[in-house]
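The complex appears here minus one protein chain, its other protein chains still in place.
Chain lettering (A, B and C) follows the sequence in which the chains are written, and residue indices restart at 1 in each chain.
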Amino acid sequence: MKRDILYGVMAEFKTPTELVEAARATEHAGYKKFDAYSPFPIEELSDAVGFHKNGVPLVVLIAGIIGCLSGYALQYWISVIAYPINVGGRPMHSWPSFVVVTFEVTILFAGVSAVLGMLALNGLPMPYHPVFNVPRFALASKDRFFLIIFYSDPKFDLASTTKFLQAMGPRSISEVPG
Amino acid sequence: MKIEETRKREDGCPGKHEKLDLATARARLEKTKGPEFWRSLEELAGSDEFREMMHREFPKGASEWVDAVSRRGFMKLMGASLAMAGMTACTKQPLEPIVPYVKQPEELVPGRPMFYATAFELAGYASPVLVESHMYRPTKVEGNEQHSASLGGTDIYAQASILGMYDPDRSQTITNMGDERTWGSFVSAIRGPLSVQKGLKGAGIRLLTQTVSSPTLADQVKAFLAVYPEAKWHVYEPVNRDNVLEGARMAFGQPVETRYDFSKADIILSLDADFLSPGFPGSIRYARDYAKRRNPDSGTMNRMYVVESNPSATGAKADHRLVLRTSDIERFVSSIAAGSTGNNPYPLDMEGEAKFFKAMATDLAGHRGSSIVIVGDHQPAFVHAFAHAWNAQLQNVGTTVFYTDPVDAHPVNQAESLKELVADMRGGKVDVLVILGGNPAYDAPADFGFADLLKSGSVPLRIHHGLYQDETAELCHWHVNAAHYLESWGDARAYDGTVSIVQPLIAPLYSGRSAIEFVATLAGGSEVNGHELVQAYWKKQHSGADFDTFWRKSLHDGWVEGTGFAPKSLIAKATAPTATPASPPGIEINFRHDPSIYDGRFANNGWLQELPKPMSKLTWDSALLVSPATAKQLNLETKDLAELELNGKKVKAPVWIQAGHADNCVTVSLGYGRWRAGRAGTGAGFNMYELRYSATPWVANGAVISNTGAKYVLASTQGYQTMETQDGGDRPLVQTRSLEEYRKEPNFATEEEPPAELTLYPGYDYKKEPYAWGMTIDLNACVGCNNCIIACQSENNIPIVGKEQVNRGRHMHWLRVDAYYQGDRENPKAYFQPVPCMQCENAPCELVCPVGATVHSSEGLNDMVYNRCVGTRYCSNNCPYKVRRFNFLLFQDWETPQLKMMRNPDVTVRSRGVMEKCTYCVQRINHKRIDAEREDRLIADGELETACQQSCPADAIVFGNINDPNSRVAQLKAGARNYSLLADLNTRPRTTYLAEIRNPNPELEA
Amino acid sequence: MQIFHRSTNTISRATIFGAVFVVGVLLWVAINFQRSPYVTYAGVARPQPAPFSHQHHVAALGIDCRYCHTSVEKSSFAGIPPTKTCMNCHAQIWTGAPMLEPVRNSFKTGESLVWNRVNDLPDYVYFDHSIHINKGVGCNTCHGEVDRMPLMYNQASLQMEWCLDCHRAPEKNLRPREQVFNMRYQQPSKDVPVKFDGKEYVDQLTLGQDLATKYRLRSEMDITSCSTCHR
Partner (left out) sequence: MSEPNKVESGLVQAPVIEPGHTFATVTDQISSIVLTRPVSNGWVFGFGLSFLLTMGMLYAIGYLFIKGVGIWGVNIPVGWGFAIVNFVWWIGIGHAGTLISAILLLLRQSWRNSINRFAEAMTLFAVSCAGLFPILHLGRPWLAYWLFPIPNTMQYWPQFRSPLVWDVFAVSTYATISALFWFIGLIPDLATLRDRTDNRGLKIVYGMLAMGWRGSARHWARYETAYLLLAGLATPLVLSVHTVVSFDFAVGIVPGWHTTIFPPYFVAGAIYSGFAMVLMLAIPIRKFYGLEDFITERHLENSAMVMLATGLIVGYGYVIEAFMNWYAGDPNEGFVLWNRLHGPYALSYYALLFCNLVLPQVLWIRKFRVKPFWLFLISLDILVGMWLERFVIVVVSLHRDFLTSSWGMYYPTRWDWMTYIGTIGLFLSLMFLFVRILPMISIFEMRTLLPEAEVKSE
């Protein structure tokens, strides 16, 4: 735990365009560990910060398949195996009647997994985070755009990194304590 | 076990009550052994908490029958929250006491019912019955298969008598001016007056009974009269057979009972005789014989002509029905009588009457010796006399018509008899009036003012002996609570004279005294016991060493050998018509006993009150039946509150427009509007006795009817009474053809049955199991007597719901009898169709139940699992036959101990919020199956009968195993007339119908 | 500004998993509660007016079940002995025993003994002793080793799943009819085979199946139909 030392250096921008350019520049400069914060989703930003593999769809797919199978299995087991009983002269395994519930369970599993998966992959909930130590970061949920280069980046060096950020003409630069 | 026996309930959850309920009541009962067994109940009955318990939560009016719900409902709610806690239906069960005998009676096998033969008596005529008894509690009345007057059939009154016995409103004590007294104090109290009378040879004593056919009771009365020679015995019943009696006197100069044999009758002419309906002497046997002869496949199908004013069940079965006012029927008959003699003073209108007469007369003439002319009790003496002559002329006497001694032990003109009594009372000649049963204060002719006479105090000592603290008891000094026939020893004659010994199934719940004991006491006997009295009498009749065998046999069989009356050969004298030539103008009122509650004596019997009347399907009420035309002319609408005026007397009554009713006359039913009947009877309907005068007991002319403008709620159980829908559609619910058409095209009914392979799914194979249950209902045989409804109600613990709930469409009958009218409203054809659960093989109800509370058994029963039902009512919506019934509120009475004792322990008592329906009496199936399996055999055909089938007088319902091709039901289903209701829905019902075939006279078919 | 302390991250995740866990436990508890003796009374002796010992009467004295439960073979209800039955013997022996006071008293006064029902089914369930006896279901199959119960208790849960367990595979429990009342009957095994019409059986299933055919047991579909027990 590097509690005493830095978490990173953060630059504040006024427009999404500046932020996206800054991010691209940062990646260009060879920085690996950095991130950008914006008050609303910016398509260009994610690959600007070098984020490419998004795990959510896979999670949802798997959950959906599981839901589908378990939904049908449940009904089959109950009506054919657990307590087979003649209902209105229909066969025990009246599959057409089982379609609806199977579908609903599929959706349920997939939907829930989409939300939980997203949160999990994002590492949320995380009420405490170093970036919140920066007072102006509160604006990140309003109208300001932030770029942070992490201390953990091999290329990180307080002086040079700060200078590097300065070059992009941000509103302000602040050191983020760990 | 006793608990299980008495408190079957579908729902273990809600709180079991702490206070004295039947559990503890029974507990106390079982304490003592055999003979004393019942004493403890008497003691119990004495106890305050028992009284308190019985008077607890009695709703005031029938409509509030369900309103004792709240507290229990709340407890159920509590139960609910508990149930939620767990995963299963039921939370922890409380400890349940189980109470053995101290000494157990030998014959008793706990858990198995026993059957005893006895007889139910109505207006002097006995219907022989077997009574099912569980742990010495009578629970169900069944017909006595062996007895020629029953052949297994019963009528609604006999069926409902069980409820009559357990009726918590029955008089429970002896009272003097309303204060409770003991039997001892009563006996000592009357000793004085009686000894005074001794001196006067009893000149001041008057005994008023109902029709008495009991040899023993008659003997008792004679004995009493021997002690008090000057005393007089009067007889009165509001629904009496004076006309029949007078007719017999007219024809034979002596009182004679007429008996018919419909099994030999090809042509039947009924002159206003509703001989297929309960209340008509012998109706049970007659229905059976009629139905047998009605079979279109037999080749000897009978044909029936009915002349009547008010549509009756018999009229509905008629092949030809002539609608005439009651008085016009006499004119019609007179005309026939005069017909032979040149110029006829009674012209017939050529169109209807003459045509009808001609065809009918030739038909009758063509069947000498195999026809019957039968006359209704409402017809004047002349019509009866003429019928006797006619039957003689048709050579029916001795083949289809028989004359015997009267069943009535004291055949007097009852109106006259009562008139004398009233005169004596007026004249102050009466010091002691003993009213033995009956309720003259309510039902005596209006012009006698009997009630006022009682009030006036012109009779210093008035004693009433009866089942209820009724209108008459109220006006008597002493009331002695009578014992119900199921509680007492006695005897009575069936319509053919055969005597049945009446034996008790339970000791008097309220230590009531039977009439026999009562009279014996009056005659001076001290502490007399019915058993001894009856035995004593029969010892006289059957002296000899073998008396015990004779006695045991009589008790066992249910009748006394060789007591049936032998036919007499009598020649009827010709008689001259008495009617006025022209039919009198003005509107006529017909007075009829009510189809459900008879003359009012059953007014407090909830089952009968809620029993739909055969034709109108009305419950809980008496309506003013009017023909459509007359209604228009008087501008009356159904459910208008009309006012009848007769000789200045005014009575209100709700209007019911009755298709097929005669014009210019209305029909009212007696027995309603009682003010001291009990919780069910008091206040229901309107009292028509107020308009009934001694001179015009059955039909009165000159009524004035006006519309009060007010509306009145009439609760009918049938939504719509024709098979034609307003859009011109015609639904073939009752399949019917004439005999000729049927012969031409026998399979007309079965055409629309879809082929089995039509269904997408492979059907379930019911051949796997030994049994597959099925039922047929022969619409030809069904006479709409409603007996099956009550039988089902009694067998299956079906609650009643009260008028208000019936009106909301929430009646609970598992089996209903639909009545449909077809064609011309002035004189439509009418059909009966009993509708139980169809037990569909492709049951639509099962498919939609989310919790699987209604599913199929392997033997093809459509099981209804009450304790699984959550009450979505989806099954009922999806049931095309609408045979499912739902407990919208807590309809069952969980509180009244008597009603608990009445219940069938083999059937779960349903609670609030669950669906229920006909189960094919699955409890009976299970019992029979287990018995058979124990003996390692299959259930024999006919061994197993459903409740409706068992007591059907017409034998219209047949139930059995359709996997056995030789079973009766399988045979019937194979027959041509067999068809399924709404077959095109492919529900594959197990209950099917045999189409109705009419046998009209070709001459009249035009 | 920072609202939450560092630790809240761990706490928040812990709570999420905690919640899932807690719910699981609750379900588990609920499911087991329903089957616990607290609900089913299984193995719990009820308070009774007299401390009647089946062990003593059956095992020690060798009294047959049917001596007291008279109707067990012909009726749905096995029958519970009237006081008279007790007094048949206890008029002679243990006449002074204080624990029998209630019995003597009942006989004197005609006041019934009020026992507490031990094997108590819900009122909407219809059980028939006679048919089970006749199909070769032994007393102790359901009632347990009554002859080793000083105080009576119900061994089985008497819950529907328990009934179904046998109704779905009766052969697991059938025995020759003559063995039904044998409290010490042992299911066939290599060392203790069971004889049934001539044949020797060493395992229950074969015996059960043969008995099932011999005694004409109804099909499984048939005896698991609702109306078999619910009416």
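To be clear about the criterion, a contact is a pair of C-beta atoms (placed from the backbone, for glycine too) under 8 Å apart; a residue touches a chain by one contact, two chains touch by 3 or more.
Computed from a prediction, not measured in an experiment: that's the story for all the values here.
Within the full complex, the chain left out of the display contacts the shown chains A, B, C. From the set B:Phe115, B:Trp675 or B:Tyr720, the residue in touch with the chain omitted from the display is B:Tyr720, counting the whole complex. Although one chain is not drawn, the whole complex shows that of B:Gly369, B:Gly852 or B:Pro1000 it is B:Gly852 that touches it. Per the touch definition above, the residue from A:Val20, A:Ile149 or A:Leu165 contacting the chain not shown is A:Val20.
For the chain left out of this panel, the touching residue among B:Leu890, B:Leu972 or B:Ile997 is B:Leu890. From the options A:Asn54, A:Ser152 or A:Gln166, the residue with contact to the chain not on display is A:Asn54. Within the entire complex, the positions of chain A that touch the omitted partner chain are 15-17, 20, 23, 35-46, 48-49, 51, 54-57, 60, 74-75, 78-79, 82-83, 87-88, 90, 94, 97-98, 100-101, 103-105, 107-108, 110-112, 114-115, 117-119, 121-122, 124-129, 131-132, 137-143. One chain is missing from the display, and on chain B it is touched by residues 11, 66, 69-70, 73-74, 77, 79-81, 83-84, 87-89, 718-723, 725-727, 729-731, 733, 805, 808-810, 816, 818, 820, 833, 835, 844, 847-852, 855, 868-874, 876-878, 880-882, 884-890, 912-915, 981-982, 985. Residues 3-4, 9, 12, 31, 34-35, 157, 159-161, 164 of chain C touch the missing chain (whole complex, contact as defined above).
Just so it is clear, only the chains that are shown with their structure count from here on.
Between chain B and chain C, the centres computed from C-alpha atoms are 46 Å apart.
The distance from the centre of chain A to the centre of chain C, each centre being the mean of the chain's C-alpha atoms, comes to 58 Å. Among the residues of chain C, those touching two or more other chains are numbered 221, 225-226. Residue positions of chain B with contacts to 2 or more other chains are 855-858. The part of chain B that touches chain C in the complex is made up of residues 1, 3-4, 7-12, 27, 30-33, 36, 85-88, 90-93, 95-104, 109-112, 768-769, 855-859, 861, 863, 865-868, 906-908, 919, 922-923, 925-926, 930, 933-934, 936.
Chain contact summary for the complex, chain A toward chain C: residues 83-86, 125-128, 132-133, 135, 138.
Contacts from chain B toward chain A in the complex involve residues 759, 761-764, 840-847, 852, 855-858, 988.
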